[in-house]
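Note that one protein chain of the assembly has been removed; the remaining protein chains are unaltered in position.
Now for chain A:
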């Protein structure tokens, strides 16, 4: 029953957590417009989770350094130490991860093509390539595109507002 996810030696500190694929693509892309669009879509799944309060004396709140240290000690001294570090390691292993990280780990791409999966259930792109465009400032039909970030505007006035306040907001 032991598989790779329950392997205590597996390192799961937040430092090594994988960046969500879309964000990784956005970060790797040199194209500002792609970056801005992807970051904006990603933001649609956000919660205002509040700032995590870390209490330094609380063993349950493993800091990153403890975690790294625990990993090193665990390797050198075997499984004897049932200490704070071991507990920290245990907590780090259980630290919540995003769905996209879990999805990445599940490696669904390796399944044969006929097996239904999360990836194959995605509806896919629309068949029509025509798009309606709405002004990002006022919401009405927009005929112009910002050359910097790709968002839409309908008039010179909305363009100015866009440039002043919204352009590249999701990348910065």
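General remarks:
The criterion applied here is as follows: a contact is a pair of C-beta atoms (placed from the backbone, for glycine too) under 8 Å apart; a residue touches a chain by one contact, two chains touch by 3 or more; residues count from 1.
As a convention for this text, contacts and distances are computed from a predicted model.
One subunit of the complex is not drawn; among "Multifunctional methyltransferase subunit TRM112-like protein", "Large ribosomal subunit protein bL17m", "Actin-related protein 6" or "quinol--cytochrome-c reductase", its UniProt record names it "Actin-related protein 6".
Counting the whole complex, the residues of chain A in touch with the unshown chain are 1, 5, 37, 40-41, 43-51, 94, 96-100, 102-103, 105-106, 108, 114, 116-118, 121-127, 131-134, 136-141, 155, 157-158, 161, 165-166.
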